[in-house]
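Following this message is one structure expressed as structure tokens.
Removed from the display is one protein chain of the complex; every other protein chain stays in position.
In this document, chain identifiers A and B correspond to the written order of the chains, with residue numbering beginning at 1 in each.
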Amino acid sequence: MVRRSLALAIYFFLLLLPIYWLVNMALKTNEDILGAFTYWPHHPTLANFLTVLTEPGWYGSIINSIEYAVLNTVLSVLVALPAAYAFSRYNFLGDKHMFFWLLTNRMAPPAVFLLPFFELYQTINLFDTPWAVALSHMLFNVPLAVWILEGFMSGVPREIDEMAAIDGYSLPKFFVKVFVPLIRSGIGVTAFFCFMFSWVELLLARTLTSVNAKPIAATMTRTVSAAGIDWGVLAAAGVVTLVPGVLVIYFVRNYIAKGFALGRV
Amino acid sequence: MARIDLVSLSHSYAATPVKREDYALHELTMTWEDGGAYALLGPSGCGKTTLLNIISGLLRPTTGRVLFNGQDVTLLHPQQRNIAQVFQFPVIYDTMTVADNLAFPLRNRGWGASETRKRVEEIAEILELTGDLKNRASGLSADAKQKISMGRGLVRPDVAAVLFDEPLTTIDQHLKWTLRRKLKQIHAQLKLSLIYVTHDQVEAMTFADQVVVMYGGEVVQLGTPQALFEQPAHTFVGFFVGSPGMNLMPCTVEGGNAVVGSVRIPLDPALAQRAGGTGARLTLGIRPEFVELTRPGTPSSVPSPIERVEDLGNYKIVSARLGDQLVMAKVSEDEQVSAGTAHLRFPPEWTRLYADDRALT
Partner (left out) sequence: MQKIQDNRAWFLVLPVFVTVAFSAIIPLMTVVNYSVQDILGPDNRVFVGTEFFAGVLTDPDLHDALVRQIMFSAIILAIEIPLGIAVARALPVKGWRASLSLVVLALPLLIPWNVVGTIWQIFGRGDIGLAGYVVNALGIDYNYTADPLAAWVTVIVMDVWHWTPLVALLAYAGLRAIPDAYYQAAQIDGASAWAVFRYIQLPKLRGVLLIALLLRFMDSFMIYTEPFVLTGGGPGNSTTFLSQYLATLAVGQFDLGPAAAFSIVYFLIVLLFCFVFYTALQNVGRSRPAS
């Protein structure tokens, strides 16, 4: 047992090390970085963070990323809720095939869609807007959302639906007033995964935007200037992108632990 | 085979128990005889699984000691105590064959291959699993799987006791009877100590020689099924055992009679005298089986309007009103029950009195 805890501690140490190094970089000035090698910042500075959070190029792209990630999450969950309910409660023509087809989209290589998406969103005039990224991410997030939500919904007994019908609730009213509150934690978990996937994805986000809706990832990959890579600012930007993730996981930590206790994968 | 003594045992799941409510098991001292077949009967939450797990060693008690044949095993692990436990659902090793499942405990103890095989075949024969020995355990039905679980317990020749935690919960109704019969057979054949936890009184009464009834973390009675039926030591035993359970009515005692509302019911004089002495809350108890329907005018009969007569095949249940209490009488099928008023008689030899729920003797 003790050996296991030690091994786990070592694993966590190795896991946190590169993150520590990033934070370390972010707190150093460029001179510090390119000078002698040090294990921690000898003259810590917040200048890099200041740049990232105030310069419009950086700051704007952070907002862009949040914009499409939130947009995508909201849309994916909204669209997935009725579908998951259908899969959970009903048999219908082609339901199993439909479900499989949905899963295959989650498995689709984004690279395959680069070309057509590029053209598609150009054609419908959504190129370089958060909508383009949000909609394209739905291709992957909606199947995931349906899968997770269906799992949680199947845990709610049909008797609840039937009782509500007897009490005179219409389907939409029942759904909003009775059902959704019961699967609150499921919606939370789904929203978490949708947000995270949209937040971390680069390829499509960069391809479908150029100037106006540029995501933080794109700004980071273009930080090479004539003077070389601005490591400090780059690292600071990296640290800033960690924040939404840490925040979200802090808020859902209880759901995660509880969700695992229920044995729901 | 072991005699199990529990000495001043109590248990709380709280880290620092303070109040009585913190305890799942209140202080108890009792003995389970070697080779006995015991049922541990009680409703959900009464502490029976807690008690079972303390005996098996899966749980360490907050206070008290557990002795096997006089030896203190309180701090020993289950495998060191040499007990076997069968759970509510079949617990088998899916990837192994039935034979390997049964052989597993023996192999873990370093038994040789030939002695293992011999013992496995022996036990498989008793459990009627011989045909399935070479099959994968996971493919069998639920009752076969439970038999395998039992078999893993029985396969060790020196097993101290076999403990069952509601083992027939997942078994189909028509197979429960077969398995119960098999258990009795095993008990007779191998002379093992068996402790069988259940909330089903029929199961308890048909399986066990002695029944331990638990309620609210306490053992309220230890006795034969007959004793539980005729001399319930606690109102809960009266209520829980029997179908329907005992009639229980709050009462007071005045001059040789129990007074329920405005009705006087004669009591055994010694009983009445003892009841007069206590200042406790009194309850009258009599089983429906002993309530008599007599003709009007019979001495000490009580007229009670009949509310309902249920015909259940080979017997009838007559529910009659006594003041604000409903009394049930269980009568044979042929008995004529006229509508209107029944004249109930309560034979003093079967009328029991309880002070603060405990029997006055």
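FYI, a contact is a pair of C-beta atoms (placed from the backbone, for glycine too) under 8 Å apart; a residue touches a chain by one contact, two chains touch by 3 or more.
Only a predicted model underlies this, so the values are computations on that prediction, with no experimental measurement involved.
Visitor: Out of A:Leu50, A:Ala108, A:Met163 or A:Leu182, which residue would touch the omitted chain in the full complex?
Guide: A:Ala108
Visitor: Just the residue numbers, please: which parts of subunit A touch the chain that's not shown?
Guide: Listed in rising order, the touching residues are 4-5, 7-8, 11-12, 14-19, 21-22, 25, 33-34, 37, 39, 75, 78-80, 82-83, 85-93, 95-96, 98-100, 102-105, 107-120, 135-136, 138-139, 142-143, 146-147, 150-151, 154, 157-158, 196, 199-203, 207, 216-217, 220-221, 231, 234-235, 237-238, 241-242, 244-246, 248-250, 253-254, 256-257, 259-261, 263-265.
Visitor: Please output the residues of subunit B touching the missing chain, sorted low to high.
Guide: Given the touch definition above, subunit B has residues 56, 58, 77-79, 83-85, 87-89, 91, 93-96, 104-105, 108-109, 149, 152-153 touching the missing chain.
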